[in-house]
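To start, the structure under review is shown below, and the notes come after it.
Only a single protein chain was left out; the remaining protein chains are all shown in position.
Note that the chains are named A and B in the order they appear, and that numbering of residues resets to 1 at the start of each chain.
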Amino acid sequence: MNPIMETQAITMRFGGLVAVNEFSMKIGANDLIGLIGPNGAGKTTIFNMITGHYLPSEGKILFNGESISGKEPAVITQGGIARTFQNIRLFKDLSVLDNIRIAGHSRLSYGLASSIFRTKAFHEEENKLRAEAFELLKIMKLEHRVDSLAKNLPYGEQRRLEIARALATHPKLLLLDEPAAGMNPNETKELTGLIRWVRDHFKIAVLLIEHDMKLVMEVCESIYVVDHGELIAHGGPKDIQNNPKVIEAYLGTTEV
Amino acid sequence: MDYFLYLTQMCGIFIILAVGLNLINGMCGQFSLGHAGFWAIGAYTSAAFTVFVAPPLPGFIVLFIGCIIGFITAGIAGLIIGVPCLRLKGDYLAIATLGFGEIIRIVIMNMNSVGGPRGFTGIPQLSNLFWVYLWVVITIVVIANIVRGTHGRAIISIREDEIAAESMGINTFRYKTLAFCVGAGFAGVAGALFSHTTQFISPTNFTFMWSVIILLMIILGGMGSITGAVVGAIILTILPELLRFFGDTVSQWRMVIYSVILILLMMIRPTGLFGKHEFNPLKFLKLGGKS
Partner (left out) sequence: MDSHVSYFFWDLLNYLINGLTQGSIYALVALGYTMVFGIIKLINFAHGEFFMIGAFIGYYCILSGMPFALAMPVAMIGSGIVAVIIERIVYRPIRHAGRIPALITALGISLFFQYAGQMIIGADPKAFPSSIENKTYQLGEVYFSTSQILIVTSSLILMLFLYWLVNFTKMGKAMRATSYNMKAAELMGIDTNKIISFTFFVGAAFAGAAGVLVGLHYGTVDPMMGMIPGLKAFVAAVLGGIGIIPGAVLGGLVLGVAENLVVGFWMATYRDAIAFTILIIILLFKPSGLLGVNRREKV
């Protein structure tokens, strides 16, 4: 099986600090993979390299067999990698519908002149986009919020909207950065189901950063563990749970 | 009466300037302080066209071509300035655009063919109330339609969160440049209408102070609202005239009053009169219109 995304020994240095060191991973087209590690281990930095926000100091990132390092974040998203953010970055002052429609922007083809003169192409494409957005909001259980401003949504719905917005770019790989952060146990439980359902329904790969171990162990088929920028373990949930290196990373060294 | 007419025309010209700047500052969130520079470019290029090269055509056609020339030259200037500057953020962009605005003015000051520091005289009065307000309508319709299409949403998403916008597949640099060029282009149109209204322009008409006044218009009205920009432009064009009723001294204190308004707005109501909201007359009259 060919992986949809592969990082080949990517390294990220900030000045003298090595945030991520020779990190390699492979994700298959329909995988649900977890990326865990203590705070400051370099997980979000890995995300930022994959999405093009950071240019890796060394190493290569392949998506569909093609190198994407050095490409603009927008181009990478258009190519099929979408993400959410650790600290929710919705378009706060815009409606839920607009948040979704913006994500569909690169799929529209009408030009500026069409927009100014309100041509037939404009109305056709806008109506289609609108219908798609409504459909997506429906399956994400946000249709009752269509006209609300994103900032007025309760926290759990904001997280869901961010996932919906990422899905609206029609990704093949979805990166979720701590989607359960700040959620109560009920919301987390719901989210667990949602993540799996999204993967199955849209037939995409999901890479997940999460601190909630219960969620990770329950939903991920394979887990990568990083600490101090290094990959320290990789395997199924059971292997990871019993891996002494992982336990050490989380609980600290037990040297005498 | 003549003066009233002139004032109404100036009001229209400032509406065009404010609505254009609002696309850059209010919609796209790119803080520009060089709008007077683009205004100057439109005013000078269109005036140079009518005075030096215009073929013997009816006045309104010459004016129309002048406006188009103003749009294109100012738009190109916007492109030349925008491409390097729009990589900068926030207050740095503000200062860089201010710098460019002043450079434009200093360059004009050094161009003897258009009068240099003495000003450009002998521009025919081709503009009138009708043409000014036709362009007001064009400006508002074009910008409102852009804003309510996918390109406009892309522009607004940059204001909301640039990093999220690029993560949604939006080429942020391209849309910043688009907003900057369209905004600058309409400032150029305003310049063309201005030079063909006043018949005399000089570099002192386009100082940094005017960039600030146009900025004040959109802040007063509410950054991000076209309605706000229109209302802000009207208020600040009429206000100095109203102040005349309180005698010459009060009227001379105009700029002081403006600066106090600016400071108080920032301290008390930074969102301006309208915030980001629009007043849509069609919706108001229940003639339909969906978001």
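Simple rule for what comes next: a residue touches a chain if its C-beta (ideal position, glycine included) is under 8 Å from a C-beta of that chain, and two chains touch if they have at least 3 such contacts.
As the structure is a prediction and not an experimental result, all values here were calculated from the model.
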Which residue among B:F31, B:F71, B:F120 or B:W135 touches the omitted chain?
-> B:F31
Given B:V51, B:L88 or B:L273, the correct residue touching the omitted chain is B:L88
List the residues of chain B that touch the chain left out of this view.
-> 31, 84-85, 87-92, 94-96, 98-100, 102-103, 106-107, 109-110, 163, 209, 212, 215, 219, 252-253, 255-256, 258-260, 262-263, 266-267, 270
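Note that only the chains that are shown with their structure count from here on.
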Expressed in whole Å, how far the mean CA point of chain A lies from that of chain B is 40
Write out the stretch or stretches of chain A touching chain B in their complex.
-> 51, 53, 72-75, 77-78, 82-83, 85, 89-95, 97-98, 101-106, 108, 110, 112, 114-118, 122, 125-126, 129, 147, 165, 169
In the complex with chain A, residue positions of chain B that touch it = 141-142, 145-146, 149-154, 156-157, 160-161, 163-172, 178, 276, 291
